[in-house]
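All protein chains but one are shown at their positions in the complex.
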Amino acid sequence: MTRSEGRAARIVLDVYIGLFLVYLFAPLVVMSVAAFNAYPYPSVTQWRGFTLEWFPALFRDERLMRGLFNSIVIALGVIALSIPFGLAGALVLHRLQSRAGGLLYAIMVSPVLMPGLIIGLSTLIFWRHFSVPGGLFLAMVAQASFIASYCMLMFLARLERFDLTLEEAALDLGASKFMVMRRILFPYLRPTAITASAIAFLQSFENYNTTVFSIGGDWTLVTEVGSRLRFGLSPVVNVVGVVFVVLTVAVATLYVLLSRRHVASDARAS
Amino acid sequence: MATHGRDVHLKAVSVTFGTFTAVAPNHLEVKAGEFFSILGPSGCGKTTLLRVISGFLSPTAGRVLIGGTDMTDLGPNERPTALIFQNLALFPLMTVAENVAFGLEARGVGRKERRRRADELLDLVALSGMGDRMPGQLSGGQRQRVAVARALAVEPAVLLLDEPLSALDLKLRQHMRAELKTIQRRTGVTFIYITHDQSEALAMSDRIAVMNAGRIEQVDTPDRLYALPATPFVAGFVGEQNSYRGRVVETADGYAAVDTPIGRIRGRAAQPVAVGAAALAMVRPERVGLVGDRETANRFEAHLTNRVLEGPVVTHEFAMDGGTMVAQAPNLGIRSHWLASVHAIGFDADDAVVFPVEASDA
């Protein structure tokens, strides 16, 4: 490869990445700008002046606020379900290297490879046999069934780096198996549990494809936005988008800062 | 320290994994309060044996007695043993004091008392005032000492050490040897020390068991092990050897003469040998010297082919008809006579040892 060929390839790549970034951010910009347009339909082409009126409108919107509340309830429920399931699954798999372990692994990972609507529908059908209709509970159960898989994978990855001699050392010093779990294993897994909870919350909160098939007549913030996108558009939807972005970026920044502090103290500790 | 070591008695202990025999049936008696080493190359089964004594592994057959009590069926947390792992296995998320006091916590000792005992033990291992650090903040040698303190905290009768010094650099390792030995004397706990490093074993142990391929070949004091190896393996593994295969031509009073490619070697027979049998004659390099006109049992004319200065000692490599021989001598400064080309080298019959070997080996 000649030098000039390398440079040409480099320029092509840089230009491509530039275009890609435009592709990534253009919708974001359009979405945000429309949130401040006084025009009563979301638009950037029909500019009627800058306004903040859609922000208070969001907080006056009872359906959206109720949806927000439902979303948070479901997300908390999903954490409460998927963390224990994921943790138990990872702990079991960690010790089963046999064929049974392989099969169990396949079952636990399969929800990740299934389209979300399948998970929502199968949950809906299953629970109808117990006369439980679609609603917040089913949405929570459906979401947890695949979010637990993500949690399991995270716990398993952490467990695979666990130094088994720590456990043996504790046993050798007279610890019971319960104490090993409480004093050695759980503290070791705590950072993962925190990360997994955060990811479970976000996944649940943002979920649409599974939720819309299992929520019945109830709604979350996202399914409500989904139905607004089909009927009755207003820039309030854009405001939701802007709030989403600002909150997520804020939480992510906070998380990075905190975890960096954690990493620093971890580095000192190991 | 109030603890006193107990004896460990292995009766015909063997361990097999599937068809693989990790440990052949072995008997072993470790005396109470002894610093006992198990020495062998990696894969010889010494760590397996240690795991059997500590209770992490059930032997396929045989019994494990500690202090005269059969403990074969007890788990590691029910035995009066404590294990120091090769990687130390300090709990990274606990402070040094919490690490040391972990065994006491498991026994339900109160927080205050735990801390007091931990500080006491940290004093013992010269880590006073380090209790609130995290293990990650300590140096290699300090971590080593925390591991010892943590193991001693449960007042074990037997302390098992699985090559705990292997991660340290040479200087620190030598220092820690002395320190372990001191701690052992002060506490009176039985130490069973696993290592593949013969100098480590020779330096610290009261007695050493040499293991090879799952079998204990010899148990003896370091001096006797070095001077009077019972098997060719022990002779070769502990210290250096010049070794020559041949056939026994003569035996008398515990001595034997072996015809080898370099000539006849007379030496002490470690085991009874018969005339005509295949044998192995071995002599340590430091026993080989210039003999000049002196009368010796073994004498060879040889060319000096290489001279390697190792500091306090100098290694000389000789070539003669049928083979080579290495001689080691203290460095006495520049003595030009070594540099001559042909020398008479040799050693006494007591310095060489003769082992019978299987015909197929010879």
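As written, the chain order gives the labels A and B, with residue 1 at the start of each chain.
Here is the rule we use: a contact is a pair of C-beta atoms (placed from the backbone, for glycine too) under 8 Å apart; a residue touches a chain by one contact, two chains touch by 3 or more.
Everything that follows uses one rule, which is that contacts and distances are computed from a predicted model.
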Listed names "Phenol 2-monooxygenase domain-containing protein", "Molybdopterin synthase catalytic subunit", "Spermidine/putrescine ABC transporter" or "Menaquinol:cytochrome c reductase cytochrome b subunit", with the criterion being the UniProt name of the chain not displayed: "Spermidine/putrescine ABC transporter"
Partner chains on view for the chain not depicted: A
Full-complex contact with the absent chain, from A:99, A:161 or A:230: A:230
Touching the absent chain when the full complex is considered, from A:52, A:88 or A:254: A:88
Hidden partner chain, touching residue among A:38, A:65, A:80 or A:114: A:114
Missing-partner contacts on chain A, residue numbers: 1, 5-6, 9-10, 13, 16-17, 20-21, 23-28, 30-31, 34, 42-46, 84-85, 88-89, 91-92, 95-96, 102, 104-119, 121-126, 129, 141, 144-145, 148, 153, 167, 176-178, 181, 206, 208-209, 212-213, 222, 225-226, 229-230, 237-238, 240-241, 244-245, 247-249, 252
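By definition in this document, only the chains that are shown with their structure count from here on.
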Distance from the mean Cα position of chain B to that of chain A, given in whole angstrom: 56
Chain A to chain B touching residues, read off their complex: 163, 165-166, 168-176, 179, 183-184, 187-188, 267-270
Chain B residues touching chain A - in the complex, by the definition given at the top: 54-56, 75-77, 81-83, 85-87, 89, 91-94, 102-103, 105-107, 134-137, 150-151, 153-154
